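So that we are looking at the same thing, I have put the structure below in structure tokens.
On to chain A.
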Amino acid sequence: MREKSVLSGYRILCAGLLAMTLSLTAATGLSETPLRTLQAAPGDDQDQLRGEASASQAPMPRSQLSTLLSSPIDAGFAKADQPRTFRFPEDHGPHPQFRNEWWYLTGNLDSDAGDRFGFELTIFRFALTPATPQSLSAWRSNQLYIAHFAITDAVRQQFYVAERYSRGALGLAGAQSAPFRVWIDDWQIAARQDAARQTDTSSDSRELWQLRARDEHFSLDLSLSAEKAPVLNGVDGLSQKSAAAGNASYYYSITRWQTGGQLRIGARHYNVSGLSWLDREWSSSALGDEQQGWDWFALQLTDGSELMLYNLRRTDGSRDSHSAGTWIGADGRSQHLTAEQFSIDVNRHWTSPAGGTYPAGWHIRVPRQQLSLRIAPVIDGQELFTTVRYWEGAVDVTGSRGGIGVAGRGYVELTGYAE
Partner candidate 1 sequence: MTSTFANSIRLRNLTREFREGQRLRRVLDHISADIAAGESVAIRGRSGSGKSTLLNLVGAIDAADNGEICVAGMELSGLPERQRTLFRRRHIGFVYQAFNLLPTLNVGDNIRLVLELNGVAARSANLRVKELLAAVGLADRASSLPDQLSGGEQQRVAIARALSHRPAVLLADEPTGNLDDDSAKIVLELLQSLRQTTGTTLLIATHSERISSFCDRALELEQGRLRPVASSEPASP
Partner candidate 2 sequence: MSALLRANIGFLLRHPWQLALSLLGVGIGVAVIVAIDLANASAKQSFLLSMDAISGAATHQLIGGPAGIDEQFYVTLRVEHGLQGIAPVVEGSVSVGEHELQVLGIDPLAERQLRDFTHQVDAVATSGANRNLFRDLLSVPGAVLMSASTANLLQLQPGDHFELLAGGRRFPAHLLGTFKADSAAGLDNLISTDIATAQEWLQRPGRLSRIDVRLDPDDPATLQQLQQWLPADTRLLSAAGRTRSTAEMSAAFMINLHAMSLLALLVGVFLIYNAVSFSVLQRRPLIGVLRALGVTRGQILALILAEATIIGLLATVCGLFAGAWLGEQLLQLVTRSINDFYYRVAVTEVAIQVSTLAKGAAAGFGATLLAALLPALEAASYPPRLTLARSTLEQQARRLVPLLAAGGVGAMLAAGAVVLLSQRSLGAGIAAVLLLVLGFALCIPLLVQRSSALLAPLAARLGGVWARLALAGIGANLSRTGVATVALAVAVSASVGVSVMVHSFRGSVDRWLLQTLQADIYLGVRGGGLAPQLIEEIAGLDAVEAISSSRRVRLETERGQLQIQVLDMAPGSYAGTVLLDADPAAVWADFEQQDMLLVSEPFAWRQQLAAGDRLRLPTAAGEMAFRVAATYQSYRVDAGTVLMSRATYSRHFDDPLIDSIGLYLRANSDPQLITEKLQAISGGRQQLLINSNQAIRTQSLQVFDRTFIITDILYWLALGVAVIGIFSALLALQLERAREFGVLRALGMTPAQLGRMISLQSASIGLLAGLAALPLGLVMAYVLIEVINRRAFGWHIQFSLAPQLLLSALALALLAALLAGLYPAWRAARSQPATAMREE
């Protein structure tokens, strides 16, 4: 008895706060993001925190969502309800007047010795309130940052994940556009210091970035050089997510980065190189009531083209008509794909040891581009047991385009599957 109460005191405080985090993440519209699994109801039990169990990761608790969406606080946020002009590098920086925003960097890497790796570093930003608070305390902030960092070791069939939280204050975490930098603690994605010089000498202003993330057991230091200019998804960057007006986000990607650097896992160090993909999205809205989750594909093909698709799944199992995609040619020109313009068939499933069955093999067809691709995860177990539970992992692509064989690699995100 005694022991228990000695231990419990402060833990409870923290556990309580974590529960609130859940409600927060659920409430603040994370759901609209790929992270649709952020659906834990507040007060769900701790198992959910560890992600082991199977408590209801069912769709967004609607009651809460609607409460929040109708709350007066919501009114102050900017809305993605009309096309806008994107400016770079300004738009690489934060848009704090919107409720949520993220920097999503994924990639496939090979070591000198030929070992295959995948990585994901995602930094989320959430605004707790529309207005920026005034205070003599520098800690007072309405900006909250969460980051997920994952490494896939295909050869050893290992998957590593770390998660960070911080408030966007005092320089603990934040985002800025000039020079570009988004960070949480010592994890960051930033424009390289030599980037400015290079821009001067280079004819086009392609981005030169670096990524640095260290966890106790694994770390990643990468230099990234954009091969292509930003691509605006949806209609000129306005990505409609449901029929409701304003239920949309601003969404752009830089789909091909030459990447090189160092990876450490435990005591092993690797020189790695490969390709990366950046997804950038911000909005203030959430999924429609009837939407269950999504399957997102970011595929880089050997012929220099890329394909981004997302399938929005409805609660009744059907495909939402707002599913969409973008095809980017080797020359950097892009083409918006509507739901009718592509199909995704699942040909394999994988059941998580913690419960929940995910699709684990796909056949994608984009008739207009004469694309037929088969997608397979490099390993099945790329599920993130972070505050919310979802699958995000490196995949291999084989298939043909216009009858000619192509291959490729990419990243797939699956949300809304763990019960």
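Basis for inclusion: all candidates are chains of the complex that A comes from, given by their letters.
Just so it is clear, contacts are C-beta pairs under 8 Å (C-beta built on N, C-alpha and C of every residue); 3 or more make two chains touch, one makes a residue touch a chain; residues count from 1.
Just so it is clear, the model here is predicted, and its values are computed rather than measured.
Student: Hey, among 1 or 2, which one's touching chain A in this complex?
Tutor: Selected candidate, touching chain A: 2.
Student: For chain A, which residues count as touching candidate 2 in their complex?
Tutor: 2, 5-6, 8-21, 23-24, 27-28, 42-46, 49-50, 64, 67-68, 128-129, 133, 135-142, 144, 165-167, 169-172, 183, 185-186, 214, 216
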